[in-house]
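Missing here: one protein chain of the complex. Every other protein chain is in place.
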Amino acid sequence: MEYRLLIDTTDEIGLVYKISQVLFNHNLNIENNAEYVDKEENKFFMRTVITGDFDNEKLLNDIKKILPLNATIKLTPNGKKDIVILATKEAHCLGDILIRYVSGDLNANIKAVIANHNHLKDLVEKFGIEFICVSHEALSREEHEQYMMNEIDKFNPELIVLAKYMRILNDTFVKHYHKTILNIHHSFLPAFIGANPYKQAFKRGVKIIGATAHYVTDDLDEGPIISQDIVRIDHTYSWQTMRDAGRNVEKIVLSNALNLLLEDKVFIYGNKTVIL
Amino acid sequence: MEYRLLIDTTDEIGLVYKISQVLFNHNLNIENNAEYVDKEENKFFMRTVITGDFDNEKLLNDIKKILPLNATIKLTPNGKKDIVILATKEAHCLGDILIRYVSGDLNANIKAVIANHNHLKDLVEKFGIEFICVSHEALSREEHEQYMMNEIDKFNPELIVLAKYMRILNDTFVKHYHKTILNIHHSFLPAFIGANPYKQAFKRGVKIIGATAHYVTDDLDEGPIISQDIVRIDHTYSWQTMRDAGRNVEKIVLSNALNLLLEDKVFIYGNKTVIL
Amino acid sequence: MEYRLLIDTTDEIGLVYKISQVLFNHNLNIENNAEYVDKEENKFFMRTVITGDFDNEKLLNDIKKILPLNATIKLTPNGKKDIVILATKEAHCLGDILIRYVSGDLNANIKAVIANHNHLKDLVEKFGIEFICVSHEALSREEHEQYMMNEIDKFNPELIVLAKYMRILNDTFVKHYHKTILNIHHSFLPAFIGANPYKQAFKRGVKIIGATAHYVTDDLDEGPIISQDIVRIDHTYSWQTMRDAGRNVEKIVLSNALNLLLEDKVFIYGNKTVIL
Partner (left out) sequence: MEYRLLIDTTDEIGLVYKISQVLFNHNLNIENNAEYVDKEENKFFMRTVITGDFDNEKLLNDIKKILPLNATIKLTPNGKKDIVILATKEAHCLGDILIRYVSGDLNANIKAVIANHNHLKDLVEKFGIEFICVSHEALSREEHEQYMMNEIDKFNPELIVLAKYMRILNDTFVKHYHKTILNIHHSFLPAFIGANPYKQAFKRGVKIIGATAHYVTDDLDEGPIISQDIVRIDHTYSWQTMRDAGRNVEKIVLSNALNLLLEDKVFIYGNKTVIL
């Protein structure tokens, strides 16, 4: 079986030597290896894909011994991760993920799609996936999020994908799912933070629009960026045709970021990401 | 109701004046107008979106009178066009079109999906669209195409979309559907013409791969190009991961080209296109 | 001789007809024509390249007669425009323009380069172009700008190009050169407005950086955008290597925008541009 060894630690002289020594002693095959050192911040990141006949616990222990105390070490199988998708009314991002799913191109189990409207129910159920509507009507933001969390927690997902979930999230929610929420923002962040970015972009007369996939941490649209892309526009675009052009970018950027997360290639690092 | 007036003719002094005079006399509103003159080839193209209370036949006649004899003039409503999609086994291009269709983002009626394998039957029927399998097994290319044509002709489509239909088409087929076949080729044409472009690209060690949407005319992968796009790759890509990255480009390029055709924005011009 | 006829007016039914009639009656050849109508704002823009043996003044008068009173009409020869370049210390944008100039690829006469430092003197004088240093030391912003304006006005330029001129401009200066100042901003506006955009971008952890060429109107970095482009980066970039990558984009975007202005292709339109 194939595993991914993920290390995130302060840097020290000899780290690569010490880690590779442990791997060598455990008689592993290294299928793929990438590391990144930020000399200025004194940080070390490593992602190694290993195969072979080894004892997981012993390997982790041996690595732990030679790393700084504050090191984060993970050993994850490269199988499918359980995910839950949150959506509202728009189908393009969700639909792109569903088509990948049904084609066998998505390395994940979609446990459920949870939305605050019923618009996408038919689409989701076509694919044999559970659809749950948690309407926000007549509820405070806190109450609604609590209901959402109750539903999400039933599936114990490793990753929550906001596929155009058009609600602002509170601290309680974000902290509950620390480092497991992926969002697509419909602009080239940090331009046009907040609501109606296409209207903002139209008003500003930009010649390029974009989309940004990012982790959701505390602040709105301020989490660590994972992936961005753009599309060129011109004066003939209305904000609606800008939105239509933007949707292509949104779904590709979200799916690319989702793939990176499913492959454990993204390390969070302050308000940034390192992608190995 | 909104109409598109499409003119393709040899150029003459005063053409814009004469055409705009007719439109003015018919008391039309011009919602949008674009023209292109190729001085070297002495060609004139015009696409005008008009509204108002006018007599279609009289308008066409009046325009015909003031244009050169070889002019092609079309007046088409901006409603939905009937299309038939041809596919083989891959779902990404077809799926992208289906999601747009079900979201109401596609200005077309999908009359049927016809494939030479059964792989996509389930996906297509989820969307309530007729799926027809015309297997090519035990048939000559000519026989198979004849069966395909029989099925296609039942729907009398204005446009045939090859959404990764992996069969070479003969002259008889191509001529029968003159200027109505849209194909997506999985490379940045004219690089890597023919089979297995991703394997070719991998072998050549390119740093960028692309996709090309084009009309199918006589020669394989040689028809007028409508749209192209690219994605950057590097030495870490195998031909399989190049293909996965390429699929994102393929589906976006095909859908963009399809939209251009559905909006009557593409003029064929020798082996090229003018897009207005 | 070739002229460009530029019209910017409120829209009316029959405008194209009336204008093309005047052109037809003057027996002109239309080499190239582009127009744009914004139905929502009721605005009409047209750029027509004409040749032939005509009387400029009479042509302008005849057009004026058939246009709304508030119309702006210009008839400009397609020859070289006089420009003045403002710079500070960085050579990449200025150098790119100089190489185009010496290669005969720039449709402009560079009358002078004026800078607030002496760093670029040697480079500019290599090309036989006058270099003027107007140091800002010991001067108020107003005084310095007055000295700059005195120098600029000697050359009576049709266009002022800020090729990384790193000083904020006051209202007096901007109004004095209304609609004739082109700036390159080293970010993908409206992201990272203001000082040190590369440091801002580094801190935010973006995956794409860009550059924006825009007219300078009143507010800092808020003028109508003419051209934008981007380059992809990743976590391995420091703000310095981001800046180096960004310089390639800056110079290309500035030169592209400069070419558009030299060809009279850019119409200002509120805080936006229409490019025909």
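The letters A, B and C name the chains in turn, as written, and every chain counts its residues from 1.
By our rule, contacts are C-beta pairs under 8 Å (C-beta built on N, C-alpha and C of every residue); 3 or more make two chains touch, one makes a residue touch a chain.
Keep in mind that this is a model prediction, so the values were computed, not measured.
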Kindly state which of the options C:Thr48, C:Asn116, C:Ser255 or C:Thr273 is in contact with the chain not pictured.
-> C:Ser255
Among B:Asp11, B:Asp105 or B:Asp229, which residue is in touch with the absent chain?
-> B:Asp229
Missing-partner contacts on chain C, residue numbers | 90-92, 95-96, 98-100, 102-103, 105, 123, 126-127, 244, 247-248, 252, 255-256
Sites on chain A contacted by the missing partner chain, in the whole complex | 13-14, 16-17, 20-21, 23-24, 29-33, 35, 37, 39, 232
Residue numbers in chain B that touch the chain omitted from display | 36, 40, 188-192, 203-208, 210, 224-230, 234-236, 238, 269-275
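The rule is short, and it goes like this: only the chains that are shown with their structure count from here on.
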Based on which chains are in contact, what kind of graph results: line, ring, star, complete or other?
-> complete
Centre-to-centre distance between chain C and chain B (centres being mean Cα positions), rounded to whole Å = 37
For chain A paired with chain C, centre-to-centre distance based on mean C-alpha positions, whole Å = 41
